[in-house]
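Quick notes on the structure that follows.
All protein chains but one are shown at their positions in the complex.
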Amino acid sequence: MRRALLLVVVLGLTVGLSIAAMAGEAKYTFYFVSHIGPADPNMLWLTKSIDAIKKVLPVEVIYSAPEVFSIEKQRELLEAAIAAKPDGLIVPITDPVALEEPLRRAIAQGIPVVASNIEDPRPEPEKIPYLTYVGGDEYQTGWKMAEYVLGYFAEQNKQIRKVVVGIGHVGHVGAERRAQGMMDRMAQENIPVLKVALTEEPSKIYEVARSTLEANPDVDVFWVVTMLATPFVRKAIVDLGLQNQVALATVDESPMAIEGILKGYVIATHSQQFYLQGWLPVMWLYIYKEYGYVPPSRELVGPVIIDRSTAEGWKKRLIDIFGEEQYYKLAGWEE
Amino acid sequence: MTGRLVEMRGIRKSFGHVEALRGVDFDVGYGEIVGLIGDNGAGKSTLVKVLTGVYPPDEGEIFFDGKRVSFSSPADARAEGIETVYQGYGVAELLNIARNFFLGREPVKKFCVFKLLDHQKMFRECSRILSEIGISVRSPLEPTGVLSGGERQAINIGRAMYFKAKLIILDEPTNALSVKETEHVLQFIERTRQTGTSVIFITHNIYHVCRVADRFVLLERGKKIGDYRKDEVTPEDIIRILTVGKSEKSRTQDEEC
Partner (left out) sequence: MHRFIKRPEAGALFSFIVVVAVFTVLSGGKFLRVGNIASILAMLAERGLAVIGITLLMISGEIDLSISSVYGSSALFFVVLSEQLPPLTAFLLVVLFAAMVGLLNGTVTTKFEVPSIIVTLGTMFFLRGVIYFTTKGFTRSFRSQDYFIHLLSGRIGGSDFRFSIFWLIVATLLFFTLLEHHPYGNHVLATGSNREVARVMGVKVDRVRMINFLICSIMASLGGMLSAARFGTVAATHGEGIELETIASAVIGGTLLSGGYGSIQGSLIGALLVSSLRSGLLLSGAPAYWYIAFMGVILVVAAVINMGLVRKVLVR
């Protein structure tokens, strides 16, 4: 009797430990300390892609972010992550000065760091020596959008007389760089670009867009670099009867932008392919730890310009991430 | 019927450990002007606040116009005909004189189903009062802020009379007024005799109240220490009693006047 019991216990322990051993098969543990928290729907791109890559690679990825955007909180989470002695860190460099000290310390301890979504814009040697940056480029976003628009008009044998770039939050570094990219590319074709301070409040946005278009009857392209201003600018265009003259373009791959493209209200938007900003950093950390290969210093996964030809595909991807009901809820256009 | 407009008997009131009133009897006759005199902390304000319903007394009874009363708020007292004119002759400076005058008791006229302000009546009545008081240079439509201190005080007293007060309580009505303004106010108070209105004149300025009062009631630290008719005392007597004490007789002639 006692022997049987002992056998059962030993067997049980063996089975249990084996399972534990198999579950703990994750060879490496990486910490992803982001600024994109649960209040930001873009978090879904990252968490879903991380789940996907965990099925393919033997890694554990722990995602953490503050509830609301806060550089201090992000830094605290980063310190906690470093203290856990992970095999790698993935961090958007929201504020290079604030995050510099802990990151340099981690790198000195031999923990590799990959910057995701936001890079350190400073030149070497001030720049934090992370392995690589995976993300988009705001200036390129402006440039590529300009190229797209030029091509779009060329196809129709039409000239662009004037471009308007509408900025919601004046002074916002990302928005300004986007505008600059557009302006520089257009300058090469001698096409004037007017930068407009839309503000971020809907009725003001409408008014500014409307007045700008009335004051400049030769505007052929209106590019909105703040996503939520889009429907209000569109309304101004429609109220002035300029739908056939003014081509509206926007940014980010929101359901509203995608549906807008499919409905013909918007000609194009961009994406920085968030999904890849979860997947690729993990992949590079694994390759580096496992094989020692070093990634390219900067891996641009965006911008990608989305237009009618690719909108359907994006719609599928969005529905996959957000769910169908949520997609349509957020995709409403009043018209 | 005792024939007194106001009768307060055995009033006691304490605030925590402080005994503000320690068994005070106080009465006012019809058409009588009574000066309620005492130093700061004597209990003058408290006594009057108990009468008008700001505080309930701990002990004692109050009779007004022959009836036993116990007001729960100044509004209650006002409804029975007791008007208080508070220290500082406050007015709502930005309102015009007519609106100030009728504040809280605005005359209305019907407009369909609504009761709207009767502007004409306000203007008319206020003009009349202004000329009675002697401030006829001002239009009722001017902001009350244009009136001087004495004029404001006069308006406040005039208002109490307009609304047919039986008793007007004046709390330090001549504080910080100029000589001329003080004169104005005192004359106006004397006019209340003509309407049979009674007045309680609270002050620590003996000379002002001596001019108009029929009677003087002296309070000291919550107790009544004197109740004299006008012909029984001189202002100097009153000052002496208050500074030195009732028991002490005349000391020297060089006391402050």
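For clarity, chains are labelled A and B in written order, and residue numbers in each chain start from 1.
Here is the rule we go by: a contact is a pair of C-beta atoms (placed from the backbone, for glycine too) under 8 Å apart; a residue touches a chain by one contact, two chains touch by 3 or more.
These figures come from a predicted structure and were not determined experimentally.
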| item | value |
| --- | --- |
| For the chain not depicted, the shown chains it touches | A, B |
| Given A:Ile71, A:Ala98, A:Leu228 or A:Leu300, the one touching the chain that is not displayed | A:Leu228 |
| Among A:Trp45, A:Tyr63, A:Tyr206 or A:Trp223, the residue in touch with the chain that has been omitted | A:Tyr206 |
| Option from A:Lys73, A:Arg161 or A:Lys195 whose C-beta touches the chain left out | A:Lys195 |
| Footprint left on chain B by the chain that the document does not show | 74-75, 78, 84, 86, 90-95, 99-100, 102-106, 108, 114-117, 119, 143, 145-146 |
| Residue ranges of chain A at the interface with the undisplayed chain | 39-41, 170, 194-197, 199-204, 206-208, 210-212, 214-215, 227-232, 235, 239-240, 254-256, 329-330, 332-335 |
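Here is the rule we use: only the chains that are shown with their structure count from here on.
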| item | value |
| --- | --- |
| CA centroid of chain A to CA centroid of chain B, Å | 76 |
